[in-house]
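Every protein chain except one is present and positioned as in the full complex.
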Amino acid sequence: MSILTFTLRKRPDQRVDMSPLVHNKLAGMPVEEIRTLTLRLGKRRVEVDELFDVHGDPGDRFIIRNSSNKLDYIGREQESGAITVEGDAGAYLGMRMKGGKITVIGSAGIFAACEMQDGDLEIKGNAGDFLGGALPGNKQGMKGGTVLVKGNVGQRAGDHMRRGIILVEGSAGDYCGSRMTAGTIAVMGDTGRYLGYAMKRGTLLLWKQPNVPPTFNDCGSHTLTFLSLFFASMRNSDSKFSDPVAVFNRVRRYGGDMSSSGRGEILVKIG
Amino acid sequence: MLIKLTGGTVYDPKHEINGEVRDLYIRDGRVIEQPSDSKIDQEYDLSGKVVMAGAIDMHTHIGGGKVNIARMLLPEDHRADPACRSELLRSGCGNAAPSTLTTGYRYAEMGYTAGFEPAMLPINARQAHMEMGDIPILDKGGYVMLGSDDFLLRMMAAKKDQQAINDYVAWTIHSAQAIGVKVVNPGGINAFKFNQRTLDLDEKCAHYGVSPRDILVCLATAVKTLGVNHPLHVHGCNLGVPGNKDTTLNTIRAMDGLPLHLTHIQFHSYGTEGDFKFSSGAAEIAEAVNRNRNISIDVGQIMFKQTVTASGDNMRQFANHHHANPKKWVCMDIECDAGCGVVPFKYRDKNFVNALQWAIGLEIFLLVDDPWRIFLTTDHPNGAPFTSYPHLIRLLMDKSFRRDMLATIHSDAARASTLASIEREYSLYEIAVMTRAGAARILGLSDRGHLGAGAAADITVYTERDDKQKMFEKPDYVFKDGELVVRNGEIVKVTWGTTHVIRPEFDPGIEKSLADYFDRYMTMKLGNFKIHDDEIREDGRGNLTVHPCRIGGPA
Amino acid sequence: MIINGVMIDETFAEAFPMKATRVIITAQNSRWAMISAQAMTGFATSVIGCGCEAGIERELTPFETPDGRPGVSVMIFATSRKALAKQLESRAGQCVLTSPTSAIYAGIEDGVPLPLGKSLRYFGDGFQISKKLDGKRYWRIPVMDGEFLAEETTGMKEAVGGGNFLILAESQPQALAACDAAIEIMRKVPNVILPFPGGVVGSGSKVGSKYKSLSASTNDPFCPTLKGKTKSALGPEIESVMEIVIDGLFESAINEAMRMGIEAVCKLGTGNGVRRITAGNYGGKLGPYHFHLREIMA
Partner (left out) sequence: MMTETNEAGIFKQVPSPFCGVGTDDLTIKVEDTAIRVIENGCAVNTPAFEQPLGDLKPRVVGKKVELKDAVDKAAEILRSASLPLFGGLATDVNGMRAALSLADKTGAIIDNMNFGAALRNFLVVHDSGWVNTTLAEVKNRADLLLVVGCDLESLFPRFFERYIWTADSMFLDDTGKRQVIYLGKIPSGFASKSPSGKAAKVLACPDADLPQVVAVLRALVKGAPLNITEVGGISITELQRLASQLKKAAYGVVTWAVSALDFPQAELTVQTLCEMIKELNRSTRCSGLPLGGKEGDQTSFQVSGWQTGYPSRVDFSAGFPEYDPYLNSVESRLADGSGDALLWISTFNVEKTPPKTPVRKIVVGRSGMQFDREPEVFIPVGTPGIDHCGHAYRTDNVVAVRLRKLRESALPSCSEVLSAIEQTL
């Protein structure tokens, strides 16, 4: 497999829009040409070479070394291939990605997986606010694919989420699942306040008993067949979710948000 | 400086010039007669090119609160169409709710040199003028909105005499710096504040006991008596409601000869026949327009794309909010003056109703005989953004293109329309009437919309092409007040147009009752309400052009 | 050709193209999965009278089902996509959705999608929930016993209907015993179903009838009691004829099922009264698939 490595020469003061550096845009481009592509750095335009030491062959795998939380829009609209980010990623990681895989060894900024359409996004550290959210004005956040966060996620994870799965091994901040239209967010750790605020549909699957909001009504304890399918779909993921110990299908179900259309659910593991 | 435009083929309907090769001379921003001895400073060889006056959009929502609400509602609309800055131009955004600067640039790039904001609330007129003050190149103007304001309805309920109402209307035109008077869903916006959800022509506003018919007659009379050139500009009752053609026909009858301009009439020309209980009333409406010479219309053509509807008619916009696409909308009640409703809309060619709306608009265009009484509008942005005009012109001028488009829409709608059987194709002369001479005439702009001596040198030069869309998209040259502002469809100079206003006379005694009303009920002092000339002029770009009234003249 | 004394006719079973789908029904235990499957495949012997032909393919272990519960694999055959979709919808809706603890999944991954949960979801009256897992969409429909789970769609394939052979025996009990033997082994063949009751047709039909409204009527040449009244195909030693009909996803599967069935029948041999094997052959006009008995058994 050919690997193209972008090594950040120096942490930039300015935020960098990384959206030009995705497989589908660079396919078949010689490395020399990639070095001369322009990137935005504040109000300046600079060549890739000024920021990155570029090595290797442009193929289906990119590595961003020495990455910084100022590198925004990594993997934007990526259609295929894999990007590994060694270090942190900035805002809008994997925005509208359509396929392939992005792995961040460090943490990601706000709006990771924003309006993501498909593919796999894995963040080994933490993710900021609005994971899987939508740009202001857009009504639909994440629409497909799977996001795995090994650490914690910020506030409003899955805001306006429309479809897809967000898996959080750590804890989620306040307003997890706000305004969700559908999809599944699974959180193994703690969840903050205002869970599922204004949620229309969708599922919050929790390992720990949350602070159940007053506009969610208890629907009792149930054994849900679909959870077997859910965990079966995790079997190949490199996460705690694939651990047979994690599997359960007996839950307490809370329905809401009754202030919105009320078709969503919080499912809390029993036992 | 003397500029000569040599050898162009001129279409100047005011002077009945229909495609004649003429030379034009410009000095100090005006078209002049051929000078006998002067040296030509600049000459443009326009042989083989089409020359018209700059186009005038007599109904386009380019300024005022509802437009800015539409902007705030649609960040996604702006993200999709960014407009970059250049050495000459400011950055901005385009599409359904474009930024002011981009609005000016894009209009000018299409050969337009004036645009009129048709829904200027008196209380919001200051904002409308400030927004329009940031629209470069174009001349501007606004029609002040009355008819749902509590002051008028109180006067009518109290049976105040017409003279007092005339004074109030004139005072409002002055204080809002307007060139015409608009009425939107007469009385309906007010009735909605009292939770009435419909108001047909002869229904009464529950609180005031006044009907839309009363309001229309009262305001149309005032406008005529005051000598305002532009007839009362009417957005009628029941916008968008199937069967509203009868309301529209009744409205025409109700006028009994009083001049009236029915705006975006497409939205008011619906029948209730067929499986969908929605049908075209275009033939009846066009016939009524043809028969009644006191009536003028603009169409409000829709196009199949994303846009946003912004209207003072919050009663109807509230009812329409279920169709919002994307699903977000704003309705407001405003200052005992009127209201507004902003609902994004995506017209779809495979939707029966939308497809038929499209066909109805075109039917009206093609069935109304007199191009001097019908105007080319999309009711920007309600039917479509103004950038659709070249496409619309092609639909009117090219019947085979029209038929090709007809074949792509919802088949039941295509069948329900008579469009396929209409042979008419607009000529360049008729387009020039509709978009220039007629528009200037109906607004009373004596020095615009034509190319005779003394006219402001607002001139657009096109290369004639078979594809009329391409032709009208990208003029070769646009002159604004004698300055070359566009070359090959691109801005080469940014100028600032004037604001056209009218100042009918009135008895200042009206201010006494108004001051009392303002003190008791309004949240502003009368003196602070009025817009002074220097507010428009003081930034060094804006200007005012006052047009005379035709006191005593016939309608 | 004669096998163990049994005459194999020089003829072919004439089969025709059908559309087929498979679904997997699971339940809390195998008994309830089977009850649901039986209900779903009931009254589905012949497309002519039932709208489809359906049968149980086999039982599935918990390791073979999507949700890890015991299950049953069911196939349904019909003459058009539309007819198949309609039958699938009504049978899944009336027989699986209603069956306690049940769930229903696609049994064919590819092919033309047929609505399953996609149409059943409306039973949820707006409370239904969709989940997409591993690229497949499922519908969770709240029902009285808990939650009914249905995959969005299942796949439809081009398939073959009407594979068959006829067992001619000396007596009714011997014919039936031969059928039992054949069916026991044929049920193990994947991708086929035997849609008739217990897999056996006691009343085979011919095309057409003297009554204008009927499109099929008794197969008089093979009716032993009519030997003297019609142009019989039966010799004097034959007292009973029974038919086994096979619908399959592929020609090869039908081939395999027929071979194993005929083999089992022949194994009983003349000693058990089995005299002859033939096939329903309509002169080659009914369908393009011809299963030549002697080629199959060669």
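Miscellaneous remarks
Going in written order, the chains are labelled A, B and C, and every chain counts its residues from 1.
We take it that a contact is a pair of C-beta atoms (placed from the backbone, for glycine too) under 8 Å apart; a residue touches a chain by one contact, two chains touch by 3 or more.
As the structure is a prediction and not an experimental result, all values here were calculated from the model.
Every visible chain touched by the undisplayed chain in the complete complex is listed here: A, B.
Note that of B:273, B:335, B:349 or B:490, the residue touching the chain absent from this view is B:335.
When you scan A:26, A:82 or A:110 for touch with the missing chain, the hit is A:110. Annotation for subunit A: contacts to the undisplayed chain at residues 13-15, 40-44, 70, 72, 91, 110-111, 129, 136-137, 139, 155-156, 174-175, 178-179, 193-194, 197-198, 213-215, 217-218, 257-260, 262. By the touch criterion stated above, the residues of subunit B touching the omitted chain are 63, 65, 67-69, 71-75, 77-79, 82-85, 90-93, 97-101, 121, 123-124, 126-127, 130-131, 134, 150, 154, 192-195, 207, 318, 327-337, 340, 342, 520-525, 527-528, 531-532, 534-535, 538-539.
The rule is simple: only the chains that are shown with their structure count from here on.
Remark: subunit A and subunit B have CA centroids separated by 47 Å (rounded to whole angstrom).
The centroid of the Cα atoms in subunit B and the matching centroid in subunit C are 70 Å apart. Those residues of subunit A lying in contact with subunit C across their complex are 144, 163-165, 182, 184, 201, 203, 222-226, 228-230, 232-233, 263, 265.
Here subunit A touches subunit B in the complex through residues 135-139, going by the rule given at the top.
Within the complex formed with subunit A, the subunit C residues making contact are 26, 66-69, 103, 126-127, 129-134, 138, 140, 146-147, 149.
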